[in-house]
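Once you've had a glance at the structure underneath, I'll fire off some questions.
Missing here is one protein chain; the remaining ones are kept as they sit in the complex.
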Amino acid sequence: MGKIFAVVVVAIAIATAYFIVGHVYWMPEDISVHGHVIDEQIIETTAGAGILFLLGQFVLAAFVFLYGDSKGKRKLKAWPGGAKPLIWAAVVLIGIEILTLSFIGSKAWGAVYFSPVDPSALPIDVQAEQFAFYFRYPGPDGRFGGTHPELIDEGSQNYFGLDPANDVAARDDIVVASLTIPVNKPVLLTLHSKDVGHSFYVRELRIQQDFVPGIMIPIHFTATKTGKYEIVCTQLCGLGHYNMKAYLNVVSQDEFDQWLKGQSSGQ
Amino acid sequence: MDQASTQKVVPHHEPPHSFIRKYIFSLDHKVIGKQYLGLGLVAAFVGMALSWAMRIHLGWPDASIPLLSKLSSNGAPGGVITPEYYLSLMTMHGTIMAFFVLTAAPLSGFGNYFLPIQVGAEDMAFPRMNMSSFWITFLGFILAAATFVIPDGPPISGWTAYPPLSAVGPDAGPGQGWGQNLWGLSIACFTIASLLGALNFLATTLDMRTKGMTLSRLPLSVWGWFITAALGLLAFAVLLPCALLLMLDRLAGTSFYIPGGLVLSDKLQPHTGGSPLLFQHLFWFFGHPEVYLIILPAFGIIGHVLPTFIRKPLIGGWRVLTACMVLIAFLSLVVWGHHMFVSGMSPYSAMLFSVPTMFITIPSIIAMLIWIFSLYGADIRFSTPSLFSLGFLSLFVSGGIGGFFLAQPSIDSYLHATYFVVGHFHFTMGMSAVFAIFAGFYYWFPKMTGRLMNETLGKVHFWFSFIGMYGIFMPMHFLGFAGHVRRYSALVDDYLIPLIPTQRFISIVALIVGAAQLVFFFNFIWSYYKGKKAADNPWEATTLEWDTASPPPFDNFGGRHLTVYHGPMEYNVEGSKGDYVMQTSPEPIGEKT
Amino acid sequence: MNRISLTMLVVLLITAITAAAPGSGTIEGKVTYTGTPAKPKVIDMSKEPSCAKMHSTPATTANAVTGPGNSLEYVVVYISAGATGETTAPASAVTFDQKGCEYLPHVVALQVGQELKITNSDQTSHNVHAIAKANREWNKSQTPGAAPITEKFDKEEFIPVKCNVHPWMHGYFAVLSTSHFVVTGSDGGYKLPNLPPGKYTVSAWQESYGTQTQEITIAAGETKTVNFVFQAKPY
Partner (left out) sequence: MSSVTYPQSTARADAVSARVAASRSLTLKASHTAIWLAVCAIAMSFAALTSALIVRQGTGMDWKPFVLPPILYLNTFLLLTSSATLELARKQIAGAAANSQSETRLLSHGGKWLYATLGLALLFVLGQTLAWHNLAAQGLFLATNPSCSFFYVFTALHGLHVLGGVLGLLYANRRLTLGFPFATASPLSVAAVYWHFMGILWVYLFLILRIRM
């Protein structure tokens, strides 16, 4: 029985390692300026934790294999050295691993959250609601209109509660259901929610940030690769959670200007 | 003095005679323990059935489950699960499993039955309080189950019930009306019962120990329950006000958690200024320790069961493992923020919460090393309980590894709310705890019933479960790396559609594992009536529960007053004739702890 | 009173009633607007590709649908007072379809107690959320190919209906106690036939512009024209 157990455990450990190392399932290519730091962090952690995982499973398997049922014939041996070496091993090795990971990790974290916002960043207002994202560009006047929750009327596509009748700045605001941004240009999103908690998750950007009702949360990033990507909600927000998504179109500066012109004429 | 007046002050009630007193409103900790285990088994079956429904839906989205259409014509018209009903199933799966199975069974179930016996007491310190704990818990379970029969159906806001989704009522979606109210009441009941239970456990361990049962001679299982009770006392004490404020927001129109200017279902909500993050902080202050309320009794049980089957004391005796448990319990109170890395909490506090979270791995890994290296030079006996203990070791290693990733904010910002998290916590607080429960169940069944469980069926059950768990939850880690978001009732995103076959694979394994659990149910029922008669000490163990009849008499030791001379792990002691020394045997040996 | 005179009385009554039928009047007219209505906004359905590709020309908002000659579509015209002797709802069900992530029709009118049959012709799940105040509010999901949802309403009310999964989907259930109602078509025209002679209040309801009423008396067999003109707002 012990031998079977050992073999099974080893087989499972190796299979797992194959799936991870072979990237059978893996992250999509990173398209952000900050993302590579996170990727390196994940690689390092995978290496460190992976070794611990294999060691743990292999040693367990080895002991179960060696010291299986002897029907009481074998003379028992005590682990030489007792607990101290184990404790020290854990404290020193894991301590070192933890500290390095925390150190590199906080650098990666800082790269995302503590980097200053480029003043020329393109401001976009993002509203999450059950169950869609809506994006608002300031329009030609470069100013966002004020929002009034009581004016929200989805029947007429007034998702933000703008007041074009009295608020000139609101008239040329561009409201769309997919996020279009120019490549290699800093973007500043202001996240706010219309109803419940949501989250803004783009795998390729290595960004996940909750929308918290009642709070405006700014995030900024720069996309480095044109293409069409998916924005999905990762915070349980109700029955349509699984279908709460939008597309992120990263386009060249010219295409972006074209698109913007088209939109503002459409408004 | 005459006995009648004596009884007035004898706290430890007489053997009951009426059926009701014996089996229903019993004050006997053994009956109450069995009641908890029974409730746990029923709840486990319900929770498992819910997960089957979810797995079927994830693997085959338009499959029809006729039974469900009978249960809820709105939730599953024609047996096809609607998105909101999937979330209802998910919410109740989490609630029932986390509270009524994983917290109730190992702590309240085994703890009630064996803690008093293992410390040599004739009952818990407060039998009446003990009884009320169980019946309040039972009421809580009934309330949770009731959500399935009310028109709205169960809530859809997950077991974490984040406001505003959980706080604004039906405008947030189906199930957010009375479903969420009943859910709140259910949690309140469970919390109160757990607080009373914790008091009982702590007082019993501290004050009801028999002669010679010093703290250094307590079995590790008792340490597990004791530390858990202490932790629970602090954690549940915070959950109660947290839930109270939520219910006030729902029912009394206050604005503790709900900010102003929210528009749901085209209605401007009449609230101002509340803070959803406040709820998250309060909830996770309880919610993270809850994970350890589940896993620490498992640590204790494994620490108690393993030595019996390797015929060796654990390395470092009781001290090291207990110290690890204390450290883990303490650290678990200061790391709640790691559930909120991407929640809009200050990125500085994210870094602050990350470090202690990483440090929890140290005591956890020490415990694992203690267990694994105790196998060195051992003589492992492969009966079902020991197989489940070894399975626990393997599963907990695999689960713990995921912690390294999720403890780091930068990595969490990619893996947060993906299936990686689902796989991680199912390995750690889910399956590890379940394996410990099974280890304990197979180990103590002879003591509780006087009969042995069938070994062959037990081994079948183990192998299907063990391989199955990896088949279910390891792929979830992989899905996490692919960015597969959790809590999705259907996969509609372009990048998720290619992952449907993997989900289908997981579903198939899950159904097989589920079937394997039926083997356990059968083995349980069959052995209960037809199983081989068990001796008083079938495993040749040392602790007090093996020092009395199987099942133990009403006052546990038939009027004997035990005196304890040794620690709980005296196996293969030099100079002793047998290969183990009972705690109560006066045989003098070098006390090694 | 003897039996003969009784039978005669019955005969007289019957003839009177049958005589009234051909002589019943009709109210007809056209609903138009003045001023500048809001420009219909293009609906971005990119989040639901299966619906987006069902529209050769992108769908637009329907809260103020105009036609040639300033006509207004989706205006509910009904007899709000004066109509007599109609309580029983027709047995026939009114249908309301979800197609291309749009409600067909945008406004559906039905009588109190009449059955409403809701179908989903899309490849995606919708949830039908009737945000009623006088009636019971309900919210039901409908997966692709699921059986129709059937509902009834027991009070008069203009009920906004929406799909939370596709926030742009917005429509109305116009639940009326009268059996004399009609929803204007693309030409803004309407016709309320079979009205017994009498004095009536005719009401016209438009989701963005509100309700207008007019008094009118019609004699037997008479057909009168009642036009409604709404003041349109650009925003």
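As written, the chain order gives the labels A, B and C, with residue 1 at the start of each chain.
Just so it is clear, a contact is a pair of C-beta atoms (placed from the backbone, for glycine too) under 8 Å apart; a residue touches a chain by one contact, two chains touch by 3 or more.
Note that the structure is a prediction, hence the values are computed from the model and not measured.
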Visible chains in contact with the missing one: B
Omitted-chain contact residue, chosen from B:Ile187, B:Val238 or B:Val513: B:Val238
Hidden-chain contact residue, picked from the options B:Gly38, B:Pro151 or B:Gly558: B:Gly558
Hidden partner chain, residues of subunit B it touches: 1, 3, 5-12, 125-126, 195, 198-200, 202-204, 206-208, 233-234, 236-238, 240-242, 244-245, 248, 252-256, 259-260, 272-275, 277-278, 281-282, 285, 450, 533, 536, 548-550, 553, 557-560
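Basically, only the chains that are shown with their structure count from here on.
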Relative to subunit B, chain with the most remote C-alpha centre: C
Best-connected chain pair, where connection means C-beta pairs in contact: A-B
Where subunit B and subunit C are represented by their mean Cα positions, the distance between them in whole Å: 56
Distance between the centres, which are taken as Cα means, of subunit C and subunit A, whole angstrom: 47
Residues of subunit A whose C-beta touches two or more other chains: 129-130, 154, 238-240, 243, 245
Multi-chain contact sites of subunit C, meaning residues that touch two or more partners: 124-125, 127, 141, 160, 162, 164-165
List of subunit A residues in touch with subunit C within their complex: 129-133, 153-157, 159, 163-165, 176-178, 238-240, 243, 245-247, 266
Subunit C - residues contacting subunit A, complex: 38, 41-48, 61-64, 124-125, 127, 141, 160, 162, 164-168, 170, 207-208, 233-235
Partner subunit B, residues of subunit C touching it in the complex: 124-125, 127, 129, 131, 137, 139-147, 160, 162, 164-165
